[in-house]
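To keep things clear, I will list the structure first and then write my remarks on it.
Complex shown without one protein chain; remaining protein chains in place.
Right, chain A next:
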Amino acid sequence: MSSSQRNFDKAEIDRKVNDVVHLMLIWEQRKIPIKRADINKHVLKEYRHAFNDVMKITDKKLQKVFGLKLLEIGEGGKRAYILVNMLEHSETQQMMNWNDNPKRGLLFTVLSLIFMSGNSMTDGTFWNALKGLGIEKDKPHPEFGDVKKLITQEFVRQWYLEIVKLPNCDPPQYEYKWGLRAYHETSKMKILEFVTSLYDKSSVMVWKSQYQDALEEQRKTI
């Protein structure tokens, strides 16, 4: 790479930044975390050496214009970026007619089940519980279609869930846990608040162990 190319053409960088902003907003449609390699391939190309600078400005623009923050999650080979809403949400968020409400309802149910059951559930217990909602692992669902695919593939690819194979189990058993993205889009305390209101209990503290767990998480993030 010649030195003249390395003199970052500011106009070109700005163009790249705008393209990355667009890319991230469109990528958000699938909710799959975007990797550095994706950004380089689709937008930066010969400017990939300017990645860090571009991302810094991209983050600023996303925050200033859209109120969205760029967040890097994961480590090593599994590092990727997601968008997180910076704004304080109010009742308007509940009023808005989001397209994927049903999926979000299912996701929230799943995350709640897992957290309240001690942060992990075996696949047997998990699917058994969902039966009570009319969801059968291998039957097509009127609302969600292939629920098994939705939960074990889509939610996992979106980093909402993590499914781990348990060692030394025959027949194979799996453990369902929260994915990295889940920790950034909701919190254990929020789940507790929901469950508490659903059960019409007076305080989140009645869930003794889960409350301690949620408190621990709060302390870590602050």
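Throughout what follows, a contact is a pair of C-beta atoms (placed from the backbone, for glycine too) under 8 Å apart; a residue touches a chain by one contact, two chains touch by 3 or more; residues count from 1.
Just so we're on the same page, contacts and distances are computed from a predicted model.
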> According to its UniProt record, what is the protein name of the omitted chain, chosen from "Non-structural maintenance of chromosomes element 4", "RALBP1 associated Eps domain containing 2", "DNA-directed RNA polymerase III subunit RPC3" or "Sorting nexin-4"?
Replying inline: "Non-structural maintenance of chromosomes element 4"
> Pick from A:Lys61, A:Lys137 or A:Lys190: which residue touches the chain that isn't shown?
Replying inline: A:Lys190
> Out of A:Met116, A:Leu180 or A:Leu215, which is the one that touches the chain we can't see?
Replying inline: A:Met116
> Of the residues A:Ile34, A:Met55, A:Leu68 or A:Leu161, which one touches the chain left out of the display?
Replying inline: A:Leu68
> Can you list where chain A touches the absent chain?
Replying inline: 19, 22-23, 25-26, 28-29, 31, 42-43, 45, 68, 83-85, 89, 91, 93-94, 96, 98, 100-106, 108-109, 112-113, 116-117, 125, 128-130, 132-134, 143-144, 184-187, 190-191, 193-195, 198-199, 201, 205-208, 210
